[in-house]
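A single protein chain has been omitted from the complex, and every remaining protein chain is retained in its original position.
This part shows chain A:
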Amino acid sequence: MGRDGEAAQTAGPSTPSTPSTPDTPSTPPGPDPRRRRADERAAAAGGTSVGVRLTRALGLVLALLLLVGASGAGGLLVTGSSRAHENELRGLEAANAALQLTLADADAAVREHHDTHLPQSRRRYERSLQALPALRAHVQAQLTDPLQRSLFTEQTRLIDTWLARTDPDRGAADVTGATAQAQAFAEAREANTRLDTLVRAQRREATGTETWVRYGALTVTALTLAAALAVVTGTGTRTRRALVDPLRALVDVLDALGRGDRRAHADPTAGPAEVRSLALAVNDLARENARLLQAAERSARLHRLAGDIGRQVRDQLLAEDALQVAVTRLGEELRVARVWVRMLTDADPSGAPTDPPTDPPTDPGPATDPGPATDPGPAAGLGPVAGEWAAPGLAPLHRAGTPQDPGDPQDPAGALRGLDDSRSWLHELHAAAEVHAVPDTRTLRGRSPLLDGFLRGTDARALLLVPIGVGEAPQGLLTIVCGTGPRDWTPQEVDLARSVAVDLSRALVLAGLYRAQERLLGELRDVEAVKSDLLATVSHELRTPLTSISGYLDLLRDGAVGEVDEDVAAVLGIVERNTERLRSLIEDLLLLSRVESAPTTEARGATPVTDLLTGVLAATAAGPTRGGTPRCTSTPEELAGLRVPGETEHLHRALLAVLDNAVKFSPAGSAVHVRVERHRHDVHVVVQDNGMGIPAAEVEGVFARFARASNAALQQVPGTGLGLTIARDLLRLHGGSVHLDSVEGQGTTATVRLPLAPPPAPATPITAAAPAAAAAVPLVGAAPATD
């Protein structure tokens, strides 16, 4: 397969599925799914992304946290520097205080010395003076701003003034000097105090700044943290709100899809972008799911359809009907333009209606051997179209049962493979159980004039060619032509066509058998009719002379012609007995032929057993044979209501044959007991005699035609040998039977079994007829014969 790489696909049983194209009839109506998807995408484009929102919120929180860090660090920085400044000021303040203290100590010591002139005062004064420069340098080293420096310079000048006006050796009387000294000291001390005041003020100021910075930083941190918290909370809430509801809706949609609701559909315009994407994905999934379900349903439907069509095809008894059903159903279900079947010219002719049913079977019409023999075209081997269907509005291309018109489109068949002969191609296809599918016939154009002619003539856009046949040999070809295409034949469609082709093949075989059987049955009926007519004629022709013989015999015996002496009477008796035997034989033969050719008919009506017995007993008593005397031991009460289905006359004849035998083979005067046994579903009429009986080996044989027990023949008991045969056949016709139990020399018990008829309706005349019958006819019959 596929050896020449042509576009046609040869579909095996497991060809993978190809999605159906939009223009195949299988595609459900409605907008194109792809366009619907694009529309959905467009509608879904407007959503805000949660990710973007979260990223923004995170950025904001990070910025706020950075701000917190910055404000903390700034606060710390500012606090640290102001604390150092404060410490500096504190050191300056201490140094200035130490300078004032030393200055005051020196001034006190010098004044004490003035008063006391004590050496230790002098030493104290000098020690203080010695410390003074270091203290002044210490203060100066810690000065930080010009104001401090100017105050300190003032103070230094005043201290120098004070030093200049101080003389330890000055006498106590020198009041002026003392006053100047005191004044200078006071001025120096004021200058010192001024510096101290400034430094203190500056220190207080530094302490205030630090506090302010600390509180400021704390406030900023707290506010920033609050803002970050607000951003986090707000974003979280909004995100939750944006996500949860749409997601819940999506879960509902998925649940619905899971429950099999194929219309469940997510809203792609609700919620953030991510949820919209998810909704789109869910919708895609739902669509795919629906598509798969639809494909599965279509597959299941085609599977069911194959079984349905197959049954319908197989139900047809005639090949023409099977072909028509197959092409019609396939054409309608596959929604194609044309479907037809051609049989191979040497295929089983019973299946191919190349032999029209109206023709006499013996007529070798020219239609049975159409064109291909004389015109071996590329489709050689295929006969005329045996059955064709065309879509409504299209005219059939062929006329079934007629030779192919040269103008008709030939089946491409073998030409698809470049073969001159369709037969070998069909054999190959059939042997592989394959189907030749052409999804697009454009690939076939220009290959051969035949193919081009076929494509022009049929407008075929896609093709499916299915071999028909049972067993190894193909019988024909099923051609399916699609007028629209390209069409990808799905594996289900291919399987449907293949399955119907198989059923059609079987139906054709069966139709052939049925036809042969019908023919045989017809012949049998003809034979039966001939036999029946012959028997009727023979019977009539035999009866006519027999009428004369027996009639004139009667005349002789009656003495109407003249006196008959004893010897002649004896001879006449022999002639009379044999005439009677001949008459019985003719009647039995006729009856037997009628019974044997009768179909097993539905029982018509029902006969009360009482009537049947009464009639049979009366007939036996009136009959010509003499022997036993029948006695019925069943009472009319026992028989009341018992009815057997069937024709009274036939049942009467059957029972009479059995009773006649019993009477005939019994010694004169002996009793023949007749009794009726009622069983669940049937009734038994038991006839028991004490006659000669039947040899054990011959009991079964006596039912055969013309069979007579050897002892009966020896004793010259008259009989045709047909009575029991007729009885058995008649009883069989009525669903009954007869059975013999016999001991040679002791007697025979015959049991006639008949099915019981359903109980009579209340209005039946049983109650009226039974007493009358019982009264009119003695059941113990011994009525004299009236000949």
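Note that a contact is a pair of C-beta atoms (placed from the backbone, for glycine too) under 8 Å apart; a residue touches a chain by one contact, two chains touch by 3 or more; residues count from 1.
Rule of thumb we're sticking to: contacts and distances are computed from a predicted model.
*Asks:* Missing chain's UniProt protein name, "Tryptophan synthase beta chain", "Glutamine ABC transporter ATP-binding protein GlnQ", "Response regulator" or "MucB/RseB N-terminal domain-containing protein"?
*Replies:* "Response regulator"
*Asks:* Please pick, from A:Q120, A:T544 or A:Q746, the residue that touches the omitted chain in the full complex.
*Replies:* Hidden-chain contact among the options goes to A:T544.
*Asks:* Identify the residue among A:A395, A:A560 or A:A697 that touches the chain left out of the display.
*Replies:* From the options A:A395, A:A560 or A:A697, the contact with the absent chain belongs to A:A560.
*Asks:* Among A:R53, A:R583 or A:R705, which residue is in touch with the absent chain?
*Replies:* From the options A:R53, A:R583 or A:R705, the contact with the absent chain belongs to A:R583.
*Asks:* Return the single residue from A:A536, A:A569 or A:L714 that touches the missing chain.
*Replies:* Of the listed residues, the one touching the omitted chain is A:A536.
*Asks:* What residues on chain A make contact with the chain left out of this view?
*Replies:* 536, 539-541, 543-544, 546-552, 554-555, 560, 579, 583, 587, 590, 594, 786-787
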